[in-house]
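Heads up, the thing below is written out as structure tokens.
With one protein chain withheld, the remaining protein chains of the complex are depicted in position.
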Amino acid sequence: MGLQISNLCKDYATPVLRNLDLQVTAGEIHGVVGENGAGKSTLLKILSGLTLPGAGTVVLDGEPLLTKNPQAAHRAGISLCSQELSLIDNLNVAENIGLRALPGRLGLDKALLATRCRSLLSELQLDLLPGTMVGSLNLAERQMVELAKTLNVQARLLLLDEPTSALNDQQAQALHRVLRERAKSGASVLYVSHRLNDVLNLCDYVWVLRDGEVVHHAPSGQLTTAELIRHMSGADALTQRRKDESGRPGPIHLSVRNLLTEKMQQPVSLDCHRGEIFGLAGLMGAGRTELLDAIYGLVPHSSGSVVLCRGEERIALSSVNAAIRSGVGMVPENRASHGIFAGLAVAFNTTIAELGRIATRHLLKPRREKAAVEKLIQRLNIKSEGVDQPIEALSGGNQQKVILARWLHRECSLLLLDEPTRGVDVAAKLAIHDLLRELRDQGLCVVIASSELQELLTLCDRIAVMSSGQLVRTFDRDEFNQDTILAAAFSTHNSAQVA
Amino acid sequence: MSSMLLRWLNQYLVLISLLLILATFALAAENFLSFATFSAILNQLPALTLVTVGMTFVLICGGIDLSVGSVLALSSAVIGISVAAGFSIPVAALAGVTAGGLAGLVNGLLGSYLRLPVFIVTLGMLEAARGAAYLITDSQTVYIGSAIQGLVQPMSWLGLTPAFISALVIVVVAHFVLTSTVFGRHVIAVGTNPEAARISGIDPKRTLLVVLCLSGVLAGLAGLMNAAYLGSTDPNAGSGLELAAIAAAVIGGTSLMGGRGSIFSAFIGVLIIAVLQNGLAQIGVSEPFKRVVTGVVIVLAVVLDRWRADRSF
Partner (left out) sequence: MIIVTKSLKDLARPLILVSALLLLGGCADTSNEQNQRATSPKIALIMKSMANEFFVNMQRSAEAHQAAQPELYTLVANGIKNESDLAQQVALVDQMIALGVDAIVIAPADSRALVPALVRALQAGIQVVNIDNRLATEVLAEYDVQIPYIGPSNREGARLVAEYVLAKHEPASEVFILEGIPTAANAKQRKAGFEEAIATAGMTLVDSQSAAWDQTQAAQVTAAVLNRYPNLRIILAANDNMALGAASAVNLADRTDLSIAGFDNISAVHPLMREGRIDATVEQYGSQFAIFGIEFALEMIAGNVQMTDRTTAVKLVTPADLDQ
């Protein structure tokens, strides 16, 4: 019993899946890992009826599975939580969660819907009211609601594609508990993630995909992250982590004093130096994104100040344009909606924040643009077919590199990054980390917010921890570790919630 | 070989459609392939061309300007009454274009800084400017006289009129501005993703304001062209012109969702519409049939464009 996949093939322009064989025993959680483009998402799309296979068979609990469309897959007891969130902004949390199976015969049984929704939310430890409109939620909350929606149906096969990309560790743990319970009651679970530690902790068995094939599979107990990375990329040089180097920070560059906006709960003060990577840690909803948006001037300041120091010069920043003029750059949290210009070329996306450099008196010089962009493509090792390729044809990691290239082209002195490696494959993630270190060494001031604690621990020179909108403590490199930061992150919550 | 051919077809699809339509009429209508036909078509072009250039900018910037037809009427009405009041043609023309620019400015201020939906704001202007045109002309057709028709008298060489040549110059300049200037990049960026544009240091509100003003000025100029074409101004002029301009832009591959479009292609869209109108009138088909054919051509153009967009990946 369980899921048996044999000889599954799928071609788009090039083969994406080649004779893939994979088995999931009922009641087990199986992890699928691989770099972007390895074929993980395509596998899940086929299983959930979003696309048809080229060849091959799929058997679920002894019956051949014919998933011509998502409705058929749904009837067969398959539930997918996809990477692209499918929530409807104008419905509330309960309605979104119940959308696939709304209770009630003729009318909508709202009471039953709310009850089901509450029990799911408490299972997932999500502190949301069922009546909240989804449009008002932040990205992490949306992802939790999407997960609740997936878990709402009694599924024989649960498919999860990067379910924790927007979640912090605590939230991810809650999800994993629920998944283990579902598996115990007989469901098969296929869990796709870039977070290798999560995969090893959660899953009973792990499948490694590369170029549409299974290149390695083993019980998770026999694997380590380093091994997984080696199998995924086919090389092991990427596993190096430079944790020892000591940044020698320069003078204060960014000085934030009692900054408050409508979206922030508490005024915040902090100082960041030239030549350091400054991390912002915290639980979901702790206010990291809101703080970065405020520093960048995306939201009007209600009080306080943001000052950029250049030698003796003090520049007060109050708007996006002032910030950009003074050499501040921003890599936003949501790449698709706030970062890239979809449909437009890599070159357009790279130079848009600083056209003056490739123009003479407002007239663009295409040759100058091409040269500048090609140089950046090479420097950041961006995999593209050329400067004219549309950006959405690139993988997530390469898109993110283009957005970084945008600010390198601009030559800024302060870089604000919000979840810069979300949904990015391991190789690209390490490359981005290396780039940030390089920028730090060149004397830039880098501020990075991330919900992945491991990322901050390996990358940052100092880490500030936020909790309930408050900046509770800033740790130096020799003070921080997983325990001290988590303790600070929970410091404003009562102990009952921690347990 | 076939892929080369396909790519070539892709690139010149709109132009090929135009040539096909021309060939059809050349076969179907007597005297269609004549100098007189082309000079008649060229005479009709300037107003629609200018309005379409403005519309294409607005569409690429992610907006829409429904008021262009009414603004054209307002501008030509201002020109008409200015001439009737004894002002010289240049002064009257300037007044008309200014009126168009002001209408565009109002659209822009309401649409960008008061954050009202541009669709609604320009819908309001469509009514208000038309009403203003009736008010200032007292709902009467105003005769201007032949002085203004100098703009549409063919110059000795080539048979092109000053009106057509200035429209052509504006097309070329607009195409250049869109593709090769910082401002053009900003328009495309704002139309593609206003949030990402803001984070990249572009002010989406200001860009939209400028683009709507531009559309107003061009509609005002179109009012001058129309008055010159007719030698008089009719407050009903240009009703439904906004739809013709949107159709021309869309035939030229402009996306109604913003971010994508080309001024040259939109101009070919204008030519297609003008040739269609003229050819159908020469064949002598009935008014209802003309409208059916025009509608079919618009939808067909969008189908072809979708096909082209799908192939380019």
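The letters A and B name the chains in turn, as written, and every chain counts its residues from 1.
Convention: a residue touches a chain if its C-beta (ideal position, glycine included) is under 8 Å from a C-beta of that chain, and two chains touch if they have at least 3 such contacts.
Computed from a predicted structure; not experimentally measured.
S.K.: Check each of B:S17, B:N43, B:S67 or B:N107 against the chain that is not shown and name the one that touches it.
M.R.: Here the residue in touch with the unshown chain is B:N43.
S.K.: Check each of B:T98, B:Q149 or B:T294 against the chain that is not shown and name the one that touches it.
M.R.: Selected residue, touching the omitted chain: B:Q149.
S.K.: If the hidden chain were put back, which residues of subunit B would touch it?
M.R.: Counting only subunit B, the missing chain is touched by 29-32, 34, 36-37, 39-40, 43-44, 117, 119-120, 130, 134, 138-143, 145-146, 149, 152, 226, 229-232, 234-239, 277-279, 281-282, 284, 286-287.
Just so it is clear, only the chains that are shown with their structure count from here on.
S.K.: Where on subunit B does subunit A make contact in their complex?
M.R.: 180-185, 188-189, 192-193, 195-203, 259-260, 313
S.K.: Name, in rising order, each residue of subunit A that touches subunit B in their complex.
M.R.: Listed in rising order, the residues of subunit A that touch subunit B are 296, 298, 320-321, 324-325, 330, 332, 337-344, 348, 352-353, 355-356, 359, 362-364, 366, 390, 393, 406.
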